[in-house]
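Excluded from the complex is one protein chain; the other protein chains are retained at their positions.
Moving on, here comes subunit A:
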(Lines give C-alpha, C1' and ligand atoms only; values in the text may rest on other atoms or scores of the structure.)
Protein backbone atom coordinates (compact mmCIF):
# COMPACT_ATOMS: atom_id res chain seq x y z
CA UNK A 1 0.00 0.00 0.00
CA UNK A 2 1.51 3.33 -0.88
CA UNK A 3 -0.22 6.55 -0.03
CA UNK A 4 -3.43 5.88 1.75
CA UNK A 5 -4.50 9.20 3.03
CA UNK A 6 -4.04 12.08 0.74
CA UNK A 7 -4.84 15.66 1.31
CA UNK A 8 -4.95 18.86 -0.53
CA UNK A 9 -2.74 21.43 1.05
CA UNK A 10 -3.63 25.02 0.71
CA UNK A 11 -0.57 26.37 2.42
CA UNK A 12 2.03 23.85 1.40
CA UNK A 13 5.49 25.27 0.87
CA UNK A 14 6.31 24.64 -2.75
CA UNK A 15 9.77 23.37 -1.87
CA UNK A 16 8.38 20.34 -0.11
CA UNK A 17 8.69 17.05 -1.89
CA UNK A 18 5.24 16.33 -0.71
CA UNK A 19 3.88 19.19 -2.64
CA UNK A 20 5.31 17.68 -5.81
CA UNK A 21 4.05 14.29 -4.94
CA UNK A 22 0.55 15.44 -4.40
CA UNK A 23 0.39 18.28 -6.80
CA UNK A 24 -2.09 16.32 -8.85
CA UNK A 25 -4.50 16.24 -5.98
CA UNK A 26 -6.29 19.57 -6.49
CA UNK A 27 -6.76 18.68 -10.13
CA UNK A 28 -8.60 15.52 -9.31
CA UNK A 29 -10.71 17.44 -6.85
CA UNK A 30 -11.65 20.04 -9.31
CA UNK A 31 -12.50 17.47 -11.93
CA UNK A 32 -14.98 16.05 -9.46
CA UNK A 33 -16.22 19.54 -8.90
CA UNK A 34 -17.03 19.95 -12.54
CA UNK A 35 -18.74 16.64 -12.68
CA UNK A 36 -20.75 17.36 -9.58
CA UNK A 37 -23.93 18.94 -10.93
CA UNK A 38 -24.39 16.05 -13.31
CA UNK A 39 -23.86 13.49 -10.56
CA UNK A 40 -26.31 15.04 -8.19
CA UNK A 41 -29.52 13.79 -9.63
CA UNK A 42 -32.57 12.92 -7.61
CA UNK A 43 -32.03 9.25 -8.24
CA UNK A 44 -31.04 8.68 -4.63
CA UNK A 45 -33.87 8.63 -2.15
CA UNK A 46 -33.91 11.19 0.62
CA UNK A 47 -33.64 10.02 4.22
CA UNK A 48 -36.61 11.99 5.43
CA UNK A 49 -38.76 9.92 7.75
CA UNK A 50 -42.51 10.21 8.09
CA UNK A 51 -43.72 11.99 11.23
CA UNK A 52 -40.21 13.12 12.16
CA UNK A 53 -39.14 16.69 11.67
CA UNK A 54 -36.39 17.35 9.18
CA UNK A 55 -33.42 18.93 10.90
CA UNK A 56 -31.01 21.13 9.02
CA UNK A 57 -27.66 22.78 9.46
CA UNK A 58 -28.07 26.40 8.49
CA UNK A 59 -24.36 27.11 8.74
CA UNK A 60 -21.38 26.60 10.92
CA UNK A 61 -18.10 28.30 11.66
CA UNK A 62 -14.90 27.69 13.51
CA UNK A 63 -12.09 29.91 14.61
CA UNK A 64 -8.68 28.87 13.31
CA UNK A 65 -7.31 25.77 15.04
CA UNK A 66 -3.93 26.62 16.52
CA UNK A 67 -1.16 24.60 18.04
CA UNK A 68 -1.53 24.98 21.78
CA UNK A 69 0.85 27.45 23.32
CA UNK A 70 0.60 29.85 20.37
CA UNK A 71 -1.69 32.85 19.85
CA UNK A 72 -4.52 31.66 22.11
CA UNK A 73 -2.30 30.76 25.02
CA UNK A 74 -3.35 33.63 27.30
CA UNK A 75 -7.08 33.21 26.74
CA UNK A 76 -9.66 31.15 28.56
CA UNK A 77 -11.86 28.51 26.92
CA UNK A 78 -14.99 30.66 27.00
CA UNK A 79 -13.08 33.33 25.06
CA UNK A 80 -12.56 30.89 22.23
CA UNK A 81 -16.13 29.65 22.41
CA UNK A 82 -17.36 33.25 22.43
CA UNK A 83 -15.35 34.00 19.31
CA UNK A 84 -16.95 31.04 17.54
CA UNK A 85 -20.41 32.11 18.66
CA UNK A 86 -19.86 35.70 17.56
CA UNK A 87 -18.60 34.41 14.24
CA UNK A 88 -21.74 32.32 13.85
CA UNK A 89 -23.98 35.29 14.65
CA UNK A 90 -22.11 37.35 12.13
CA UNK A 91 -22.21 34.69 9.44
CA UNK A 92 -25.89 33.76 9.82
CA UNK A 93 -27.39 36.99 11.14
CA UNK A 94 -29.72 34.93 13.25
CA UNK A 95 -31.73 37.10 15.62
CA UNK A 96 -30.42 36.29 19.09
CA UNK A 97 -33.83 35.92 20.68
CA UNK A 98 -34.79 33.17 18.20
CA UNK A 99 -32.22 30.76 19.59
CA UNK A 100 -34.01 28.39 21.96
CA UNK A 101 -31.03 26.64 23.43
CA UNK A 102 -27.21 26.52 23.33
CA UNK A 103 -25.11 23.39 23.82
CA UNK A 104 -21.33 23.13 23.84
CA UNK A 105 -18.99 20.23 24.11
CA UNK A 106 -15.67 20.34 25.93
CA UNK A 107 -13.26 17.81 27.38
CA UNK A 108 -10.70 19.29 29.75
CA UNK A 109 -12.88 21.60 31.80
CA UNK A 110 -11.78 24.94 33.13
CA UNK A 111 -13.00 24.80 36.72
CA UNK A 112 -14.02 28.47 36.78
CA UNK A 113 -16.32 28.07 33.77
CA UNK A 114 -17.51 24.53 34.10
CA UNK A 115 -20.68 25.39 32.14
CA UNK A 116 -18.61 27.03 29.42
CA UNK A 117 -21.62 27.15 27.06
CA UNK A 118 -23.41 29.62 29.32
CA UNK A 119 -20.35 31.80 30.00
CA UNK A 120 -19.55 32.04 26.32
CA UNK A 121 -23.15 32.70 25.28
CA UNK A 122 -23.51 35.54 27.76
CA UNK A 123 -20.33 37.17 26.52
CA UNK A 124 -21.22 36.67 22.86
CA UNK A 125 -24.32 38.74 23.35
CA UNK A 126 -26.97 36.03 23.19
CA UNK A 127 -30.12 36.69 25.13
CA UNK A 128 -29.70 35.98 28.81
CA UNK A 129 -33.07 34.24 28.48
CA UNK A 130 -31.49 31.48 26.34
CA UNK A 131 -30.45 28.52 28.48
CA UNK A 132 -27.16 26.78 27.78
CA UNK A 133 -25.49 23.60 28.92
CA UNK A 134 -22.18 21.85 28.41
CA UNK A 135 -21.67 18.20 27.51
CA UNK A 136 -18.61 16.02 27.56
CA UNK A 137 -17.86 12.78 25.72
CA UNK A 138 -14.15 12.99 25.03
CA UNK A 139 -13.36 13.58 21.35
CA UNK A 140 -16.99 13.32 20.32
CA UNK A 141 -18.20 16.02 22.73
CA UNK A 142 -19.24 18.38 19.93
CA UNK A 143 -21.01 15.51 18.20
CA UNK A 144 -22.88 14.94 21.43
CA UNK A 145 -23.75 18.65 21.57
CA UNK A 146 -25.15 18.48 18.03
CA UNK A 147 -27.12 15.28 18.55
CA UNK A 148 -28.50 16.56 21.83
CA UNK A 149 -29.78 19.53 19.84
CA UNK A 150 -31.17 17.20 17.18
CA UNK A 151 -33.06 15.37 19.90
CA UNK A 152 -34.52 18.59 21.29
CA UNK A 153 -35.75 19.65 17.85
CA UNK A 154 -37.00 16.20 16.82
CA UNK A 155 -39.05 15.89 19.97
CA UNK A 156 -40.56 19.29 19.33
CA UNK A 157 -39.08 20.96 22.39
CA UNK A 158 -37.03 23.48 20.42
CA UNK A 159 -36.83 24.90 16.89
CA UNK A 160 -33.47 26.64 16.88
CA UNK A 161 -30.31 25.31 18.51
CA UNK A 162 -26.75 26.49 18.59
CA UNK A 163 -24.31 23.63 19.10
CA UNK A 164 -20.57 23.87 19.32
CA UNK A 165 -17.42 22.81 21.02
CA UNK A 166 -14.30 24.29 22.52
CA UNK A 167 -10.94 23.16 23.78
CA UNK A 168 -8.02 25.14 25.12
CA UNK A 169 -5.01 22.90 25.66
CA UNK A 170 -2.72 25.90 26.26
CA UNK A 171 -3.98 26.00 29.81
CA UNK A 172 -5.21 23.00 31.75
CA UNK A 173 -6.31 22.81 35.37
CA UNK A 174 -3.33 21.63 37.40
CA UNK A 175 -4.53 20.96 40.90
CA UNK A 176 -3.05 20.82 44.35
CA UNK A 177 -2.61 17.25 45.56
CA UNK A 178 -5.56 15.62 47.28
CA UNK A 179 -3.74 15.82 50.62
CA UNK A 180 -3.14 19.53 50.20
CA UNK A 181 -6.72 20.15 49.11
CA UNK A 182 -8.03 18.26 52.09
CA UNK A 183 -5.86 20.27 54.42
CA UNK A 184 -6.95 23.56 52.88
CA UNK A 185 -10.60 22.59 53.15
CA UNK A 186 -10.15 21.48 56.76
CA UNK A 187 -8.36 24.74 57.53
CA UNK A 188 -11.40 26.58 56.25
CA UNK A 189 -13.56 24.79 58.75
CA UNK A 190 -11.15 25.02 61.69
CA UNK A 191 -12.44 27.48 64.26
CA UNK A 192 -9.70 27.98 66.83
CA UNK A 193 -6.04 28.81 66.44
CA UNK A 194 -5.18 25.51 68.11
CA UNK A 195 -7.14 23.54 65.53
CA UNK A 196 -5.45 25.44 62.73
CA UNK A 197 -1.99 24.92 64.16
CA UNK A 198 -2.55 21.22 64.63
CA UNK A 199 -3.71 20.97 61.02
CA UNK A 200 -0.73 22.93 59.75
CA UNK A 201 1.60 20.73 61.76
CA UNK A 202 0.48 17.83 59.57
CA UNK A 203 1.78 19.57 56.48
CA UNK A 204 4.45 17.70 54.56
CA UNK A 205 6.50 18.95 51.65
CA UNK A 206 5.08 16.30 49.31
CA UNK A 207 1.63 17.90 49.71
CA UNK A 208 2.89 20.50 47.27
CA UNK A 209 3.42 18.12 44.38
CA UNK A 210 0.80 19.06 41.81
CA UNK A 211 -1.75 16.82 40.17
CA UNK A 212 -1.84 17.04 36.40
CA UNK A 213 -4.96 16.34 34.40
CA UNK A 214 -5.06 12.67 33.42
CA UNK A 215 -3.50 11.90 30.08
CA UNK A 216 -4.25 8.21 30.48
CA UNK A 217 -7.51 6.34 30.18
CA UNK A 218 -9.00 6.29 33.67
CA UNK A 219 -10.17 2.70 33.35
CA UNK A 220 -7.00 1.16 31.95
CA UNK A 221 -4.33 3.66 32.88
CA UNK A 222 -2.99 3.51 29.34
CA UNK A 223 -2.32 6.61 27.28
CA UNK A 224 -4.14 6.88 23.99
CA UNK A 225 -0.95 6.97 21.96
CA UNK A 226 0.22 3.79 23.62
CA UNK A 227 -3.08 2.11 22.82
CA UNK A 228 -2.90 3.41 19.24
CA UNK A 229 0.57 1.95 18.86
CA UNK A 230 -0.65 -1.44 20.04
CA UNK A 231 -3.71 -1.15 17.81
CA UNK A 232 -1.52 -0.41 14.82
CA UNK A 233 0.62 -3.45 15.68
CA UNK A 234 -2.47 -5.62 16.14
CA UNK A 235 -3.56 -4.74 12.62
CA UNK A 236 0.00 -4.93 11.35
CA UNK A 237 0.14 -1.30 10.23
CA UNK A 238 3.78 -0.46 9.54
CA UNK A 239 5.59 2.73 10.46
CA UNK A 240 5.99 3.57 6.78
CA UNK A 241 2.25 3.23 6.13
CA UNK A 242 1.55 5.54 9.04
CA UNK A 243 4.04 8.17 7.92
CA UNK A 244 2.77 8.11 4.37
CA UNK A 245 -0.74 8.80 5.56
CA UNK A 246 0.31 12.33 6.41
CA UNK A 247 0.61 14.95 4.65
CA UNK A 248 -14.23 26.87 4.15
CA UNK A 249 -15.64 27.53 7.44
CA UNK A 250 -12.95 29.46 9.24
CA UNK A 251 -13.79 32.84 10.73
CA UNK A 252 -11.02 35.27 11.67
CA UNK A 253 -10.45 35.88 15.36
CA UNK A 254 -8.99 39.09 16.68
CA UNK A 255 -7.07 37.96 19.73
CA UNK A 256 -6.89 40.74 22.34
CA UNK A 257 -3.38 42.18 22.42
CA UNK A 258 -2.31 40.08 19.44
CA UNK A 259 -2.79 40.01 15.67
CA UNK A 260 -5.95 38.73 14.09
CA UNK A 261 -5.72 35.02 13.43
CA UNK A 262 -7.12 34.05 10.07
CA UNK A 263 -5.89 30.53 9.42
CA UNK A 264 -4.85 27.28 11.05
CA UNK A 265 -1.19 27.02 11.97
CA UNK A 266 -0.89 23.32 12.55
CA UNK A 267 -0.40 21.88 9.07
CA UNK A 268 3.02 20.27 9.24
CA UNK A 269 4.28 19.00 5.96
CA UNK A 270 7.58 17.22 6.16
CA UNK A 271 9.33 14.66 4.04
CA UNK A 272 9.08 10.93 4.60
CA UNK A 273 12.80 10.87 5.33
CA UNK A 274 12.41 13.49 8.04
CA UNK A 275 9.45 11.67 9.52
CA UNK A 276 11.25 8.35 9.49
CA UNK A 277 13.94 9.82 11.73
CA UNK A 278 11.52 10.62 14.55
CA UNK A 279 11.68 8.45 17.65
CA UNK A 280 8.55 6.60 18.78
CA UNK A 281 6.56 8.76 21.19
CA UNK A 282 4.81 6.11 23.25
CA UNK A 283 6.18 2.56 22.94
CA UNK A 284 9.90 3.04 23.16
CA UNK A 285 12.16 2.19 21.45
CA UNK A 286 10.44 0.06 18.82
CA UNK A 287 6.90 1.50 18.58
CA UNK A 288 5.54 3.06 15.39
CA UNK A 289 3.42 5.99 16.60
CA UNK A 290 5.46 9.20 16.46
CA UNK A 291 4.85 12.90 16.88
CA UNK A 292 4.50 13.18 13.11
CA UNK A 293 1.75 10.62 12.72
CA UNK A 294 -0.29 11.70 15.78
CA UNK A 295 -2.70 14.60 16.07
CA UNK A 296 -1.20 17.46 18.05
CA UNK A 297 -2.50 19.39 21.06
CA UNK A 298 -4.73 22.11 19.69
CA UNK A 299 -6.71 25.17 20.79
CA UNK A 300 -9.92 25.93 18.97
CA UNK A 301 -13.68 26.34 18.97
CA UNK A 302 -16.55 25.75 16.60
CA UNK A 303 -20.27 26.53 16.47
CA UNK A 304 -23.25 25.57 14.32
CA UNK A 305 -26.77 26.80 13.82
CA UNK A 306 -29.19 23.88 13.70
CA UNK A 307 -32.90 24.33 13.00
CA UNK A 308 -36.08 22.53 12.19
CA UNK A 309 -36.34 22.69 8.39
CA UNK A 310 -39.66 24.52 8.33
CA UNK A 311 -38.35 27.11 10.76
CA UNK A 312 -35.23 27.72 8.69
CA UNK A 313 -37.26 28.06 5.52
CA UNK A 314 -39.75 30.34 7.24
CA UNK A 315 -36.88 32.55 8.31
CA UNK A 316 -35.61 32.67 4.75
CA UNK A 317 -32.48 30.58 5.20
CA UNK A 318 -30.97 28.32 2.60
CA UNK A 319 -29.81 25.36 4.73
CA UNK A 320 -26.56 23.58 3.93
CA UNK A 321 -27.41 20.03 4.93
CA UNK A 322 -29.76 17.70 6.76
CA UNK A 323 -28.58 15.93 9.90
CA UNK A 324 -29.90 12.37 9.57
CA UNK A 325 -29.42 9.09 11.42
CA UNK A 326 -26.71 8.87 14.02
CA UNK A 327 -25.38 6.22 16.43
CA UNK A 328 -23.13 6.01 19.42
CA UNK A 329 -21.17 2.84 20.09
CA UNK A 330 -18.81 1.67 22.80
CA UNK A 331 -16.42 -1.23 23.19
CA UNK A 332 -13.45 -2.53 25.20
CA UNK A 333 -11.49 0.54 26.35
CA UNK A 334 -8.20 -1.36 26.47
CA UNK A 335 -7.68 -3.18 23.20
CA UNK A 336 -10.35 -1.49 21.06
CA UNK A 337 -10.08 2.02 22.44
CA UNK A 338 -9.93 3.68 19.04
CA UNK A 339 -12.03 1.34 16.89
CA UNK A 340 -15.24 3.38 17.29
CA UNK A 341 -15.57 4.21 13.56
CA UNK A 342 -15.36 0.52 12.64
CA UNK A 343 -18.29 -0.33 14.87
CA UNK A 344 -20.33 2.81 14.20
CA UNK A 345 -20.06 2.86 10.39
CA UNK A 346 -22.05 -0.29 9.54
CA UNK A 347 -24.53 0.45 12.29
CA UNK A 348 -25.43 3.90 11.03
CA UNK A 349 -25.50 2.73 7.41
CA UNK A 350 -27.93 -0.04 8.28
CA UNK A 351 -30.05 2.36 10.27
CA UNK A 352 -30.27 4.71 7.34
CA UNK A 353 -30.78 1.92 4.83
CA UNK A 354 -27.64 2.88 2.93
CA UNK A 355 -24.56 1.01 1.77
CA UNK A 356 -20.97 2.11 1.60
CA UNK A 357 -21.44 2.78 -2.14
CA UNK A 358 -24.15 5.36 -1.43
CA UNK A 359 -21.71 7.56 0.49
CA UNK A 360 -20.12 10.35 -1.54
CA UNK A 361 -18.08 11.99 1.19
CA UNK A 362 -16.31 10.43 4.17
CA UNK A 363 -15.24 12.65 7.07
CA UNK A 364 -13.46 10.62 9.76
CA UNK A 365 -11.73 11.95 12.80
CA UNK A 366 -8.07 10.90 12.82
CA UNK A 367 -6.52 10.68 16.26
CA UNK A 368 -3.47 8.87 14.94
CA UNK A 369 -2.50 7.78 11.49
CA UNK A 370 -2.04 4.24 12.79
CA UNK A 371 -5.48 4.35 14.38
CA UNK A 372 -7.29 5.33 11.19
CA UNK A 373 -5.37 2.73 9.18
CA UNK A 374 -6.20 0.10 11.80
CA UNK A 375 -9.86 1.06 11.39
CA UNK A 376 -9.53 0.65 7.63
CA UNK A 377 -8.04 -2.79 8.08
CA UNK A 378 -10.64 -3.78 10.65
CA UNK A 379 -13.47 -2.74 8.32
CA UNK A 380 -11.84 -4.65 5.50
CA UNK A 381 -11.44 -7.88 7.49
CA UNK A 382 -13.97 -10.71 7.42
CA UNK A 383 -12.22 -12.29 10.39
CA UNK A 384 -12.64 -9.19 12.56
CA UNK A 385 -16.25 -8.72 11.47
CA UNK A 386 -17.13 -12.32 12.32
CA UNK A 387 -15.25 -12.59 15.59
CA UNK A 388 -15.76 -9.19 17.16
CA UNK A 389 -18.65 -7.43 15.45
CA UNK A 390 -21.12 -10.29 15.16
CA UNK A 391 -21.39 -9.74 11.40
CA UNK A 392 -21.29 -12.33 8.65
CA UNK A 393 -19.08 -10.28 6.37
CA UNK A 394 -16.69 -7.38 6.54
CA UNK A 395 -17.92 -3.80 6.54
CA UNK A 396 -15.94 -3.12 3.39
CA UNK A 397 -13.08 -0.98 2.24
CA UNK A 398 -13.32 2.78 2.17
CA UNK A 399 -12.87 4.56 -1.16
CA UNK A 400 -9.80 6.68 -0.40
CA UNK A 401 -10.61 9.23 -3.06
CA UNK A 402 -13.63 10.27 -0.99
CA UNK A 403 -11.86 10.31 2.36
CA UNK A 404 -11.04 13.50 4.33
CA UNK A 405 -10.16 15.37 1.15
CA UNK A 406 -9.92 18.71 2.91
CA UNK A 407 -7.61 17.52 5.60
CA UNK A 408 -8.22 15.78 8.87
CA UNK A 409 -7.39 16.08 12.53
CA UNK A 410 -3.80 15.03 11.86
CA UNK A 411 -3.08 18.00 9.64
CA UNK A 412 -5.61 20.59 10.83
CA UNK A 413 -5.39 19.85 14.54
CA UNK A 414 -7.78 18.41 17.04
CA UNK A 415 -9.21 20.63 19.77
CA UNK A 416 -10.98 17.70 21.46
CA UNK A 417 -14.29 19.34 22.27
CA UNK A 418 -14.58 21.21 18.96
CA UNK A 419 -13.67 18.63 16.32
CA UNK A 420 -17.18 17.18 15.91
CA UNK A 421 -18.61 20.38 14.40
CA UNK A 422 -15.61 20.73 12.11
CA UNK A 423 -16.28 17.21 10.76
CA UNK A 424 -19.94 17.90 10.07
CA UNK A 425 -19.27 21.28 8.46
CA UNK A 426 -16.53 19.78 6.31
CA UNK A 427 -18.98 17.07 5.27
CA UNK A 428 -21.71 19.58 4.45
CA UNK A 429 -19.39 21.91 2.56
CA UNK A 430 -17.74 19.08 0.65
CA UNK A 431 -21.13 17.76 -0.44
CA UNK A 432 -21.93 21.19 -1.82
CA UNK A 433 -18.58 21.68 -3.53
CA UNK A 434 -17.75 18.18 -4.70
CA UNK A 435 -21.30 17.12 -5.35
CA UNK A 436 -23.03 14.10 -3.91
CA UNK A 437 -25.88 13.41 -1.58
CA UNK A 438 -24.65 11.60 1.50
CA UNK A 439 -21.74 12.01 3.79
CA UNK A 440 -20.67 9.72 6.59
CA UNK A 441 -19.08 11.36 9.62
CA UNK A 442 -17.37 9.07 12.14
CA UNK A 443 -15.11 9.48 15.14
CA UNK A 444 -13.57 7.57 18.02
CA UNK A 445 -13.32 8.81 21.57
CA UNK A 446 -11.56 8.02 24.83
CA UNK A 447 -13.37 5.48 26.94
CA UNK A 448 -13.65 3.14 23.97
CA UNK A 449 -16.60 5.01 22.45
CA UNK A 450 -17.48 6.02 18.97
CA UNK A 451 -19.99 7.90 16.87
CA UNK A 452 -21.23 8.08 13.32
CA UNK A 453 -23.76 10.28 11.57
CA UNK A 454 -25.21 10.59 8.08
CA UNK A 455 -25.21 14.13 6.68
CA UNK A 456 -27.43 14.62 3.63
CA UNK A 457 -26.87 17.46 1.19
CA UNK A 458 -29.63 20.05 1.11
CA UNK A 459 -31.08 20.25 -2.42
CA UNK A 460 -29.66 23.25 -4.21
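Convention: contacts are C-beta pairs under 8 Å (C-beta built on N, C-alpha and C of every residue); 3 or more make two chains touch, one makes a residue touch a chain; residues count from 1.
Quick note on the criterion: contacts and distances are computed from a predicted model.
A chain of this complex does not appear here, and its UniProt-recorded name among "Trifunctional enzyme subunit alpha, mitochondrial", "Fanconi anemia group C protein homolog", "Septin" or "AP complex subunit sigma" is "Trifunctional enzyme subunit alpha, mitochondrial". The omitted chain makes contact with just one of the residues A:236, A:276, A:291 or A:314: A:236.
Across the entire complex, the residue among A:311, A:324, A:347 or A:377 in touch with the chain not shown is A:377. Residue in contact with the omitted chain (choice from A:110, A:309, A:335 or A:358): A:335. Seen across the whole complex, the unshown chain contacts subunit A at 218-221, 226, 230-231, 233-236, 283, 286, 332, 334-336, 374, 377-378, 381, 383-384, 387-388.
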